[in-house]
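In what follows, a single structure is set out as structure tokens and then discussed.
Partial complex: the chains shown occupy the same locations as in the complete assembly.
So that you can tell them apart, the chains are marked A, B and C in the order they are listed, and the count of residues begins at 1 in each.
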Amino acid sequence: MDIRPLGDRVVIKVREEEEMTKSGIVLPGTAKEKPQEGTIVAVGSGEIVDGKKLPLEVKEGDNVIFSKYAGTEVKVGEEEYLILKQNDILAIVEK
Amino acid sequence: MDIRPLGDRVVIKVREEEEMTKSGIVLPGTAKEKPQEGTIVAVGSGEIVDGKKLPLEVKEGDNVIFSKYAGTEVKVGEEEYLILKQNDILAIVEK
Amino acid sequence: MDIRPLGDRVVIKVREEEEMTKSGIVLPGTAKEKPQEGTIVAVGSGEIVDGKKLPLEVKEGDNVIFSKYAGTEVKVGEEEYLILKQNDILAIVEK
């Protein structure tokens, strides 16, 4: 991975699920509500709290749920990612 | 439970009560005001206050009252939960 | 009392006074301005200030005046209470 988020930020590969409608037509991801789940691909160096740098609670590979519309979408090469602050992550979901 | 909330967040299974009107018709949960009570199913690792991580005051199994509309609804598998910050919990109610 | 407020919150039983108009008709509580007085029935474990937990200044049984519209109304069993933060309490009134 060639993108290093700063501070308490993480880079997330958002999961885009294909969905089958009842009539069997596949709707691409963009026709759905913005996704709220993804996999962490990079984490920042930590959060500074009261002068001390605390490592983040999440790590690469974690499958997380995050606030809708949180973060900023970026495109690196052909891939699209979401960069958001750890605080916008609600929970880690074990698959 | 396969969902781990971050920091000072908790995961709540909201109680959805069926209600009997005077005429005896059962109104499903959605016809009522948004529920304000639920059971904690998972708690985060704690809240960072002035550089120290304090464990949460609530624990799994607690029956709690929380602010209306607080938190974010998530769906894990077939189940719906509410993820909110401990600070949005008003009180623990003993059954 | 089977309700335990969290942190710097208190549970208050709001005083609802009946009032006699000049013509002698009793006006029920709801016809008046929202009450601002009540009795504390439960207090939280304390307020975290700069990493230390300070016990609350008010205690069970105190008769207090609080900001109009402050707090959240909850119903436990048949009883209605108000849960508010100690900071919304203006003063303790000795009866």
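In this text, a residue touches a chain if its C-beta (ideal position, glycine included) is under 8 Å from a C-beta of that chain, and two chains touch if they have at least 3 such contacts.
None of these values were measured; they are calculated from a predicted model.
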Copy count for the complete homomeric assembly [3 present here]: 7
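The definition used in the following text is that only the chains that are shown with their structure count from here on.
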Most remote chain, CA-based centroid, reference being subunit C: A
When subunit A is superposed on subunit B by its C-alpha atoms, the rotation angle in degrees, nearest 5: 50
Separation of subunit A from subunit C, taking each centre as the mean of its C-alpha atoms, in whole Å: 43
Inter-chain centre distance, subunit B versus subunit C - centres from mean C-alpha coordinates, in Å: 24
Numbers and ranges of subunit C residues touching at least 2 other chains: none
Sites on subunit B touched by subunit C in the complex: 36, 49-52, 54, 57-58, 65, 67-68, 86-87, 89-95
Subunit B - residues contacting subunit A, complex: 2-7, 9, 11, 42, 45, 48, 50-51, 72, 74, 76, 83
